[in-house]
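Shown here: the complex without one of its protein chains, the others still in place.
Chain IDs A and B follow the sequence of writing; residue 1 opens each chain.
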Amino acid sequence: MATVETRGVKKHYGAVVAVNGVDLLTRDGEFLVLLGPSGCGKTTLLRMIAGFETPTAGELLIGGERVNDLPPRARKIAMVFQSYALYPHMTVFKNIAFPLKAQRMDKASIPKKVEWAASLFGIGHLMERKPRELSGGERQRVALARALVREPAVFLLDEPLSNLDAQLRASARDELQQFQRRIGTTTIYVTHDQVEAMGLGDRIVVMKAGTVRQIGTPQEIYHEPADAFVARFVGSPPMNLLQHQNYLLGFRPEHFLPRGTQNGKGKVSTFSFRVTRVEYLGADRLLYGLLNGAFADQKVIARLPSTVTVNIQPETNYDFTVEDKELKFFDASTELRISARPL
Amino acid sequence: MINQQVKIWGGQAARWSILGGLTVFLAFPFFWMLITAFKRTGDLYDLKHNPFVFYEPPTLEHITRLFSETHYGEWLFNTAIVGVLVVLITLVLAVPAGYALARLTGGWGEKLGIGIFLTYLVPPTLLFIPLSRVIVNLHLDDSLWSLVLVYPSFTVPFSAWLMMGFFKAIPKDVEEAAMVDGYSRLGAFFRVVVPISLAGILTVAIFSFTLVMQEFVYAVTFISSVRNMTVGVGVPTFLVHGDVYFWGSLMAGCFIASVPVAVIYNFFVDRFIAGFTMGAIK
Partner (left out) sequence: MSFRVQTASTANNLTRPLNRRMSIVDSERWLGPFLIGPAILYIVLLIGIPFFMALYYSVSNTTTGGGTLGFVGLRNFSNIIDTPKFQTALKNTFIFALFSQVVILLLSNALALALQKDFRGKGLLRFLMLLPWVAPISIGTIAWLWIFDSTYSVLNWTLRMLGLIQGQGFMWLGLPHLAMGSIIAVHVWRQLPLATVILLAGHSSIPKDIHDAAAVDGAGFWRHFFQVTLPLILPISLVALLFGLIFTFTDMVIIYNLTRGGPYDTTQVLASLAFYTGIAGGDLAEGAAIALFLFPLLLAVAYGFLRIAHRTEIT
């Protein structure tokens, strides 16, 4: 079984704690995303799983077997790096053949394997080129082919899309996901981009400051965040969080709508909202402003879909509502999610 | 407007005079070597002649005399042999050391790098005194092997430093990819890092060779018999017969010993500087 498990894994660099006790168990064949801001420890965790860093404490298991003492080449993993790390002095063919040669596969079988991997990504026509002659998208495919050719138990990907320009990123994301579904290998993917995480992951591990804040499907992370950090990190524009006494009240901009325009029939809470700025984005309108009343002078953002055609003027007060079931409450000091409070 | 124009012209004039003046200053001696080497003796030593003009047709006699009547050819050969051997030793010692400095050392790596650099504070002009005794005790005196033994002491530190600079410029993840693909770190070093940095290694080789060619102190201390001299020592010490200098042959010898190597070196200067700055400024 090719699951990856970490038990109480920690990593210290002298006084600096990069990873502070992470327990993870992937499911066989799933696409697991490690998400978090820079410095949260996600890349360090990935590198420990790969074998480039030794854990200060804890156990790493791949396929049920303890790998703490194994070098990278013995862990049955494949890795795609942020820069793709293609061997610049070798042709595409040699790049893909390299792992097979390293593992002493007999010379006769190598070309067939390379062609098979190349054909999966449609790069058969690029075999004789050198990496510097390839575009960003082509390089990614070569990196993936090289990773696949050994048929590893686990794929590790370290922000492979961040070097592509924006247009390319969406199509590359699509290709990646299709590819992973097809081969069904357990994949661990590191990113700081929450849109990428939501789009690709079967489950997402949200990390901050070396610890795991929440593990869940994209739906769970988005609709039931475990703490205020997760709530703010995922979603764009971020969730509105208001201070009130000893708790925080949160609701997402798309649930903050003018009175009478809510879709659902449930109970709503009303807020007095003074709009200061309107951004017209085509599909949506973003309204920036401040609340009056109990939450006076706290900044909030509302996102109106184009289907809501209410005329909104800046420097005007409006009554906006949020469905009660979309209100999330967090403890003000621990930032953990708590049950509903009266307003 | 005119003021602006004058400024620009003035700037241009300053630039060109600096460039022209300094280039003449730096290159003139070689130009002079060339002229002297081909001037007939009578023409050369006639004080009434303009030294820049050939009053008699140029001659090859100085050059032929250089190779037939002196040991110049042997000196060139000696220098070449010592150079090649020392370069090989340097590469074997300095390339892995440079890699270790670039990748495998943590805190003590920086200090070690500076430490290696500090060995240049102990110059040959200090060490040659005890080393002369050591060489005699090893029965290597007057042998070229003494040079082969001792020369790496000044080529290895700088070469290791240069290689460190070149290796640092290679992104780590290419090595890590090789490790994931199935090699140990050492395997990755030989199969991926070394091929990629071949140009840097070549630069270090050329640079070490020029260092060997230039060395004077150890060569003049350890080697006494004429036939074993290197060109850097033979030319100044032996081509001077008493107080009479055969300037024609001397200058020919100087030119041959300096310009051809410079031509080769010129191709590698850019890389040398890149490695140098990489090592110097993190």
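One rule holds for everything that comes next: a contact is a pair of C-beta atoms (placed from the backbone, for glycine too) under 8 Å apart; a residue touches a chain by one contact, two chains touch by 3 or more.
This structure is a prediction, so every number in the text was calculated from the model and none was measured.
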Of B:R15, B:H139 or B:R227, the one touching the omitted chain in the full complex: B:R15
Option from A:P71, A:P88, A:G199 or A:P237 whose C-beta touches the chain left out: A:P71
Sole residue of A:E151, A:D174 or A:E224 that reaches the chain not shown, by the stated touch rule: A:E151
Hidden partner interface residues of subunit B, rising order: 11, 15-16, 18-19, 22-23, 25-30, 32-33, 36, 44-45, 47, 50-52, 92-94, 96-97, 99-101, 103-105, 109, 112, 114, 116, 118-134, 136, 149-150, 152-153, 156-157, 160, 182, 184-187, 210, 213-214, 216-217, 220-221, 231-233, 235-236, 245, 247, 250-251, 253-254, 257-259, 261-263, 265-266, 269, 273-274, 276-277, 280-282
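The criterion applied here is as follows: only the chains that are shown with their structure count from here on.
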Contact set on subunit B toward subunit A in their complex: 171, 173-174, 176-184, 187, 192, 195-196
Subunit B-touching residues of subunit A, taken from the complex the two chains share: 50-52, 71-73, 77-79, 81-83, 85-89, 98-99, 102-103, 146, 150
